[in-house]
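Showing just some of the chains, left in place.
Labels A and B are assigned to the chains in the order they are written; within every chain, residues are numbered from 1.
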Amino acid sequence: QVRNELALANAQELINKINEKCFSKCITKPGNKLESSEQTCVAKCMDRYMEAWNIVSRAYISRVQRESNSQGESL
Amino acid sequence: KELGKFLESENARMRLQQSIHTFTDLCWDKCINKISNKIDRGEETCLTNCVERFLDTSLFIVKRLEETRKNLS
């Protein structure tokens, strides 16, 4: 259950960040409704943000592993 | 139990107020350029639309995430 709450918190944080970044990139002048061009932009932006999140995850985790390996060696 | 209910509703009130602070911060930066003697019609419309479109964007993102998950499973 702790793990579920964690996954939920993680998803929630990702949604918040996407919302913040993609609203600021795609809705420059908020109008009477969410235009279809704005929806397309948000959809694309959301996919790019999740791609970026994956790239960053891989880079960070592989770095953490390299650091802990080299620390093991130096002991 | 009454206390629990009271605290829960206070909690909801707090989250509501926190959201209002967050939206005012965000939409102030988007809609208010110079400080005049009163918020004019254009700025007022911009502020209202900013809140509405931000919430639309939230709903759109959550819906799209759910669809992606359904298609995957």
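The rule is simple: contacts are C-beta pairs under 8 Å (C-beta built on N, C-alpha and C of every residue); 3 or more make two chains touch, one makes a residue touch a chain.
Small disclaimer: the values here were computed from a predicted structure and weren't measured.
K.L.:
Report, per chain label, the number of copies making up the whole complex in this file.
P.N.:
Per the file, total copies of each protein chain kind: A x3, B x3.
Here, only the chains that are shown with their structure count from here on.
K.L.:
Determine the centre-to-centre distance between chain A and chain B, using the mean Cα coordinates as centres, and give it in whole Å.
P.N.:
Inter-chain centre distance comes to 20 Å.
K.L.:
Could you list, by residue number, the parts of chain B that touch chain A in their complex?
P.N.:
26, 30-31, 46, 49-50, 52-54, 56-58, 60-62, 64-65
K.L.:
Mind listing the chain A positions that touch chain B in their complex?
P.N.:
11, 15, 18-19, 22-23, 26-27, 29-34, 38-39, 42-43, 46
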